[in-house]
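Okay, structure first, notes after.
All protein chains of the complex are present and in place, except for one that has been dropped.
Each chain gets a letter, A, B and C, in the order it is written, and its residues are counted from 1.
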Amino acid sequence: MEKVVDPKIYFRTAIVLLVLLAATWMIAYIDLGPFNLIAALAIAITKAIVIALFFMHIQGSSRLLHLAAVAGVMWLLILISLTLSDYFTRSWVQ
Amino acid sequence: MPILTWPVSEESALVHEQFDDIGQQREAAKLGMWIFLATEVLFFGGLFLSYTVYRFAYGHVFVEASRKLDVVIGGANTAVLLISSLLMAFAVRASKLDQRRMLTGLLLGTALLGCVFMSLKGVEYHKDYVDHLVPRMGFKWEGADPGSAELFYWIYFAMTGLHAIHVTVGIGILLVLALLAWRKTFSNGNHNTVEIAGLYWHFVDIVWCFLFPLLYLVGHR
Amino acid sequence: MKTATEIDIQTAGEMPREHYLNAKTGVKAWLLTTDHKRIGILYLWTILVFFLIASVAAAMMRIELLTPQGDFVTNETYNKLFTIHGVLMVWFFLIPSIPAVLGNFVIPMMIGARDVAFPKLNLLSWYIFVAGGALTLWAIIHGGVDTGWTFYTPYSTTYANSHVITMAAGVFVAGFSSIITGLNFMTTIHKMRAPGLTWFRLPLFIWSMYATSVILVLATPVLAITLAVMCVERIWGVGIFDPKLGGDPILFQHMFWFYSHPAVYIMILPGMGVVSELITCFSRKRIFGYGFVAAASMAIAVLGFLVWGHHMFVSSQSVYAGMVFSILSFLVAIPSAIKVFNWTATLHKGSIHFTTPMLYALGFIGLFTIGGMTGLFLATLAVDVHVHDSYFVIAHFHYIMVGGMVMAFMGGLHYWWPKITGRLYPEFAGKLAAMITFAGFNLTFFPQFILGYLGMPRRYHAYPPEFQMFNVLSTAGASILGIGYLLPLIYFLWSLKFGRVAGPNPWRATGLEWQTPSPPPKHNFEEKTPVVTEKPYSYSAEEDADLNLASI
Partner (left out) sequence: MNRFRLFPPEASTSAQQIDLIYFALVALTVLICMIVFVPIIFFSIKYRRGSKADRSNPRVESVFIESGWTIVPLLIFIGLFSWGAVVYFHVENPPRDALQVQVIGKQWMWRLQHAEGKQEINELHVPVGRAVELTMTSQDVIHSFFVPAFRLHQDVVPGKYTHEWFRATQPGEYHIFCSQYCGTQHSAMIGRVVVMEPLDYAHWLNTGRPMESIALAGERLFRERGCSGCHSGNSKFHAPLLEGIWGKPVPLESGEMVTVDERYVRDSILLPGKEISKGYQNIMPSFAGTLSEQEIMQLLAYIKSIGNQTSPNEPAPNASR
């Protein structure tokens, strides 16, 4: 029988997620300038990691699954960062 | 499958012919699903890229345009999806414990929350249509730069539309699984399929966790 | 694992009675098979159809270019011809050929598995491939598309008035077939290796197929979303690439080439894997620098994702981004160089048998070296300004695709033909076809380098008269190349009936796939799966010095 997760972990995860949702919602009402985006992204990434670790049982699974989970996001970052390297430097020409 | 004469542990009966044991089969299925989720990340990635590029190009128009979206429905939808993820996690747990009725109930509950999400989405889309925010369908924008605003709403409808399609597919899968669970397909050890469906549903929830702040909470409200 | 010569040679006289081809016959058995070997053969026939159509389109283009004026076909038809040639060759021949045909057939056997990890998904991938192909053919029959295989906006979204959406849908659907194949191979290679078959005992074909699957899985989804967004913009008339809304057509190019450059590595990496197998088997020697060649495959897979900007040096991409992509494009050339040098070093102290697969492999190394080096011209910013979108680019990628990938595919097909069909192809006809192909290829595409630097743009239906001589040479070469490809089609079909029975290991090779009868039984290995105890390619050149493979 595969190991089964204790329900308390699931409930705690759900609460953390709802708190994070409330946090991201409230922070949006404070004008932090550029930090609004950074805060929103940080909270969203935390929620994603929490879901992946506990709901999707990445925690305690093989290193290979960890790699597969991270690979997609890493490649997306490659796409975004190199494309932005074009858009940010377009205005540099003298 | 040749009828084996000596008693077989229920698990080995489930092993497909190309696998050696049930552990290898389940691990392979999980790896296959995670690779599929990586492709989904990149599939949504194209839209996240265009969102990023145009947000840096037309930041202030994005702020105004995002303020016109109904953040209450967006927030409620996020909560709905988070709770549905919780139910899904319990469903996977029930399938491993071979609790047939609990599993069927939880699957139906998750599907129900999915339908709640879709109906809230429908209400919101209708409201946006009434507010003339749908590109090409009576789009009106008094603010500064109508072109960029139309771009924002195009990206908004593309991302949430693609996500809605994935939620609909997810609901379909959940209903089929609920039926199969009721018919004892996932009893005595054949529970891996439920976990795979769970991975898909949690992924759909993660995508929404990014869509909500990026679309509804651009800048400060 | 026994060394090559000790394997008891099944008396070559008779075919095994029971094997995967006659296990369950009938059309339904073939159309519903989940046997990876049969799916490989289904793919072989399917890509043959697309290869023929695309070759006819290429032949018509070459005939048109005989004369400076556009007098063989109209402008409109010529634009549709090069789009058909591009779309069918890229998505329906080059990308699926080695992975879906040879990969499907050989990977499970090479790692000692009974089948791929998800056999039903494997069959689904073929059906999706056929559905995508049907959609594309439907678009071609109903008038074709004149945007080129690159579908650049705003032409494809606003100004083209041909069946762009249907063809884009066909490619979108075929993309999922690639994703499923890639996913299947990665899971198979990770989870289903034979006991004792650690990663560093894997044959190099498996390493390159693993690297290819990584690209297949991580690049194709971005193509899917790009084509979907382009189609939505074409249908709704509004979209993120529309300059009137402040959108940027260059963003389409970024998203398209993020897929399309790794796609060219999807095409060449399997070819490199096949060549690693052929060079070692026919020089009867272990590969030189196994670890480096395997790592080079993975390096190509990863670096391949960082270089797409070199397609856009003159497309108003910023100068600084151009420099970033240029240096990264130079870096991605290094693993390919390592592979070529390692193959050359493998020949040292080998005992080299000039069988047909070996001729194709040596042809591959020659042409791929020229193709790779001309890639450096395009990676150099200043030179690319002149040769971008000219016939120099056409010559470069045909040297790699036709000179590299198709030669390797032919070599692989000849190498594993005895295992697939249990029969040997005629050796002399094989060598003849290889040499004709090599000669015809060079006559076709080398003049295009000169044409390119002279400044003839690509996709031109009519051109100034001073370019005519090179175009006539190129068309002459194309006809020879056409013959070179027809010959194998003939003698392969001939060999199905009259070819000599091959026996389990005609090449005395050391791969696991050669330790089972040919054609192999449905589950590849009757008794239990073989155990692997040592590194691959345990040949010994000394013993095989006088072994005569070519004449069996």
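Before moving on, here are some points about what is shown:
The working rule: a residue touches a chain if its C-beta (ideal position, glycine included) is under 8 Å from a C-beta of that chain, and two chains touch if they have at least 3 such contacts.
Fair warning: this is a prediction, and the values are worked out from it, not measured in the lab.
Taking the complete complex into account, B:S148 is the one of B:T104, B:S148 or B:N192 that touches the chain left out. The residue touching the chain not shown here, chosen from C:M298, C:A337 or C:L487, is C:A337. Note that of C:L32, C:I235 or C:A545, the residue touching the chain absent from this view is C:A545. Shown as candidates are C:G40, C:G133 or C:G350; the residue that touches the absent chain is C:G350. Between the chain not shown and the residues C:S260, C:T369, C:T475 or C:T529, the one that touches is C:T369. Listed by residue number, the positions of chain C touching the unshown chain are 70, 75-76, 79, 146-148, 150, 152, 154-155, 158-160, 243-244, 246, 248-250, 283, 285-292, 313-316, 319, 322-323, 326-327, 330-331, 333-334, 337-338, 340-342, 344-354, 362, 365-366, 369-370, 373-374, 376-377, 379-383, 385-386, 388-390, 450, 453-455, 457-466, 469, 541-542, 544-550. Residues of chain B that touch the chain left out of the display are 60, 143-148.
Convention: only the chains that are shown with their structure count from here on.
Contact topology of the protein chains: fully connected, every pair of chains touching.
Chain centres here are C-alpha means, and the one lying farthest from chain A is C. Across the two candidate interfaces, A-B and A-C, the one carrying more C-beta contacts is A-B. Per-chain CA centroids place chain A at a distance of 37 Å from chain C.
Averaging C-alpha coordinates per chain places the centre of chain A 15 Å away from that of chain B. Residues of chain B in contact with at least two other chains: 27, 31, 35, 38-40, 42, 45, 49, 53, 57. For chain A, residues that reach two or more other chains under the stated contact definition are 64, 71-72, 75, 79, 83, 87. Interface residues of chain A facing chain C in the complex, by the touch rule stated above, are 64, 71-72, 75, 78-79, 82-83, 85-87, 89-90, 92-93. Within the complex formed with chain B, the chain A residues making contact are 1-2, 4-5, 7, 10-11, 13-14, 17-18, 21, 24-25, 28-32, 36-37, 40-41, 43-44, 47-48, 51-52, 54-57, 61-62, 64-65, 68-69, 71-73, 75-76, 79-80, 83-84, 87-88. Against chain C, the residues of chain B that register as touching in their complex are 16-19, 24, 27-28, 31-32, 35-36, 38-40, 42-47, 49-50, 53-54, 57-58, 135-136, 145, 147-148, 150-151, 154-155, 158.
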